[in-house]
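Removed: one protein chain of the complex. Kept in place: all other protein chains.
Each chain gets a letter, A and B, in the order it is written, and its residues are counted from 1.
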Amino acid sequence: MNTSTGSLESHSPLEPAAGVGPVLEVDDLHVEFRTRSSVVNAVNGISYAVHQGETLAILGESGSGKSVSAQAIMGILDVPPAVITGGGIRFQGRDMLTMDEEDQRKIRGPGISMIFQDALSALNPVYSVGFQIGEMFRAHRGTSRKEAKQHAIELMDRVRIPAAARRVNDYPHQFSGGMRQRVMIAMALALDPRILIADEPTTALDVTVQAQVMDLLKDLQRDTGMGLVLITHDLGVVNEVADRVAVMYAGKIVETGTVDDVFTRPAHPYTLGLMNSIPQVEAKGGRLNPIVGQPPNLSAIPSGCSFHPRCPRARTGAAAAPGRDCVGDVPPLRLVVPGREAACHYSEEVLGV
Amino acid sequence: MGRYVARRLLLTIPVLLGASFLIFAMVYALPGDPIRALAGDRPVSPAVVQVLTERFHLSDPLWVQYWEYLKGLFSGDLGTDFRGRPVLDTIVRTLPVTVKLTVVAVLFEIVIGIVAGVLAGIRRNSFFDNFVLVSTTLVVSIPILVLAFLTQLLFGLKLGWFPIAGTREGLYSYVLPGLVLASGSLAYVARLTRTSIAENMRADYVRTARAKGLPQRTVIVRHMLRNSLIPVVTFIGADIGALLGGAIVTETVFNLPGIGREVFDSVKAQEGAVVVGIVTLMVFFFIFFNLIVDVLYAVLDPRIRYD
Partner (left out) sequence: MTDQQQRNLDPAQIEVDVTAGIGTTPVDGTDARQNSLWSDAWGSLRRNVLFWIGAFLTLLFTLMAVVPQVFARGVDPRACDLANSKALPSAAHWFGYDIQGCDYLANVVYGARNSLIIGIFAVLVILLLGVAVGAIAGYFGGLTDGILSRIADIFYALPLILGALVLLRVGPSTDIPIINSRGPGAVALALALFGWMTAMRLVRSQVIAVKSQDYVAAARAMGASDRRILIRHILPNAVAPVLVYTTITVGVLIAAEATLTFLGVGLQRPAISWGLQIAAGESSIRSAPHLVLFPSIILTLTVMAFIMMGDALRDALDPRQRS
């Protein structure tokens, strides 16, 4: 449990390449799904960085590419049909995409770990949870089966599963949804990863259990100092646990900044739309303002700003400023105000500066 | 689990009794002349008629006859054939041949069927996958009778690789008939494995196993294969019960003296006691292995609970 990365041999892919820097960097990542009839552009050039102890929330609706980018990092995309067509993924300064398979594998687990939305299907139904947690130690450290099980019990204790020693031999279907997600978390945290990617970790759970699981994740992050990438469409969860947020739309990041900034003063009309669609406790009886229109079709992404068909502020033709036609010109992700980037031609207007 | 097995065992009794009674009734009680049916084509003297009538309680109603037979069965007496040989001896003599044939057939199912299915499932839509699909359709469509003669012609007479009749060359004599007997199940095993593998390859828990950084081999063997083979293993288990039922056609064409050929010869000769005895044994195997499979299923997949 306490083995730090430093005790590993110097050629390990877990050894940082440079001194201090972000633990995880995603740089202009592109992912496509190629089927016989069409190409789905799932991720279209996203970049972000996660530092030690930091929580980055990736916010977006389903189909925005948030999960696909996480799967690309973990190397668990189904290839084919998925193809990483460009960009880089750097873990502690080393590009994982150019590493050989075996080095990549060694990072999964002790370097970067992931928990999934539906723990019931993500855990193998025919092995006990203790075996599946212990597998991490056996595969990465050659621990004996018996010792691995001991570690598994300690981990189950740590994620606050009651009577861990008794339940270690139980199977996933014998646990409640919340307890199952704790098993997933225990498994992901087994080797003290530098980065934990949580893909909608609470979506499948009851509201009360959601809060417990998020609290647990927060506590564990504080204890270990790992970076947390939280993939979610739940604004409340982002608000509660994240330091920074990246909002994704149609496979691109349309806005990033600290959670407080982005939530209080959105710089992109899509983010603004999201904020307006939350039911406000204060505004009881008022109407919700959902974003109109359909989510984009990823095999035919709208030209220019991909959000323009749904954007109340979209300008085109004569109404648009030169080079800032929402239908014709792709808005780059640019620094709008210090600490804030947005991909909108008219961010300043949205911000009201 | 224990209670479930006990309940299942209890439920098999009526099926076992029913099936043996059905055969018993067909052999002894269909309208017509039972003595003529019993004696087959042999001329019958009044003395023999007398003996047969007494031995098989032919003057009693059918259920009394069957009851007498059952009483014998429970004391280990399966009756005797026309020449006075105990049916039990006949079974003890012929069963080992059928068991060997079954073992060979099951080995073919496992080795060829599973390997072909795994490779086809992993490389779906590849040339090999299509080859497996087409060849299994072909194999399933060839009647076992035809397949037996075709393999005899090709591998026995033309190429001379295998003996085509009898058991003189030990286990080697069983290769060709074993392959023929296995063919249908083999094709089914290949298809079942292929479907199961293709389904499990995209399963969430396989993705999880990869995300855990497990070596490729562990992901495939421990997580994908282990789960995919559950339905295959249970099918093969049930198939053993079916194969032990004796392959009438295979054993006849390849001249193997197993229970399949014995029961066929006995049906032809209208040796009622042998037919009823062997068929009851076959039905028992069939039911027994089906029960084993249900238990095995629960062992292999912890989600299955019968209680």
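We take it that a residue touches a chain if its C-beta (ideal position, glycine included) is under 8 Å from a C-beta of that chain, and two chains touch if they have at least 3 such contacts.
Only a predicted model underlies this, so the values are computations on that prediction, with no experimental measurement involved.
Chemist: Thinking of the complex as a whole, which visible chains are touched by the chain that is not shown?
Modeler: Across the whole assembly, the hidden chain touches B.
Chemist: Which residue among B:G121, B:P163, B:G245 or B:G277 touches the omitted chain?
Modeler: B:G245
Chemist: Can you say which of B:L138, B:V221 or B:V299 touches the chain missing from this structure?
Modeler: Final answer for the missing-chain contact: B:L138.
Chemist: Considering the entire assembly, which residues of subunit B contact the chain that has been omitted?
Modeler: Contacting residues on subunit B, toward the hidden partner: 14-16, 18-19, 22-23, 26-27, 30-33, 36-37, 137-138, 140-146, 149-150, 152-153, 157, 181, 183-185, 188, 235, 239, 242-243, 245-250, 252, 260, 263-264, 267-268, 270, 275, 279, 282-283, 286-287.
Note that only the chains that are shown with their structure count from here on.
Chemist: Counting only Cα atoms for the centres, state how far subunit A is from subunit B in Å.
Modeler: Once rounded, the distance between the two centres reads 54 Å.
Chemist: Can you tell me which positions in subunit B touch subunit A when the two form their complex?
Modeler: 202-205, 207-216, 218, 223, 226-227, 230, 300-303
Chemist: Can you check the complex and tell me which residues of subunit A touch subunit B?
Modeler: 71, 74-76, 78, 101, 105-110, 113-114, 116, 118, 121-126, 135-136, 139-140, 171, 173, 187
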